[in-house]
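Shown below is the structure under consideration.
A protein chain is absent from this complex, but the other protein chains hold their places.
Here is chain A:
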Amino acid sequence: MNPTNVGEHTELDDLALPRSIVMRLIKQVLPQKSTAQKEAVKAITNSATLFASYLTSAAGEISSTRNRKIVMPQDVLSALQEIEYPEFTSQLEAHLRAYEAALKDKKLKIPQVDEDKSTKKSRMEPQEKLEQETSYGMEEKDELEQEDVAEELAQEDILSEREDVDIEPTENPVEAGYIDTIHLTDATGNPIDEGSSDSDVHESEAELHESPNNSS
């Protein structure tokens, strides 16, 4: 009665996604008061690892048929069709657009360098920072910044929801004035902290795609 395949056990454990984050994602789709058995959470966690590698492998194949060595976002999006998860694409496209927009923003602002993992806590000298930047390149830097954001989000998930509600009216003053009831903008716009009206559209789009899933 061992629920997990023993052969893949250790490898999957090494690559397992953090339990707490997976748990929170699960709770988001379940009604309040519902629970998830420990074994069920573990099964879902392991499934998630497999899904990631399944998608990666499909994306890799597509990129090689396109004669590229680097897996590009378009390959991932095409791979979703390939592995029969086309319902994810529209939301992922919205994420991609937001990510690219955020990247542009960052490059226009102060190009603050986030250090290598080992030196994350002990800040480096400014000269060393510059060397790091040139040796690792822009891509690596973005990744680390992204990671920091993810960690912050993991800790302040509940807090940020409330903050966004407060911030919302000031972030979109045009919209707040344009639409009579502020409640309307709250309902569609509250999870966005980029504050662009463009991403508001994506978000409501995303909600449309999510809701049938939840009710079915």
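Going forward, a residue touches a chain if its C-beta (ideal position, glycine included) is under 8 Å from a C-beta of that chain, and two chains touch if they have at least 3 such contacts; residues count from 1.
Just so it is clear, contacts and distances are computed from a predicted model.
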**Request:** Could you tell me which of "Histone-like transcription factor family", "Electron transfer flavoprotein subunit alpha", "Probable cytosolic iron-sulfur protein assembly protein Ciao1" or "Exosome complex component RRP46" is the UniProt name of the chain missing from the displayed complex?
**Result:** "Histone-like transcription factor family"
**Message:** What does the interface between chain A and the hidden chain look like in terms of residue numbers?
**Reply:** 3-5, 8, 12, 15, 17-18, 21-22, 24-26, 28-31, 33-37, 39-40, 43-57, 59-61, 64, 69-73, 75-77, 80, 83-85, 88, 91-92, 94-102, 117, 139, 142-143, 146-147, 149-151, 153-154, 157, 161, 190-194, 199, 202-203, 206-207, 210, 213-214, 216
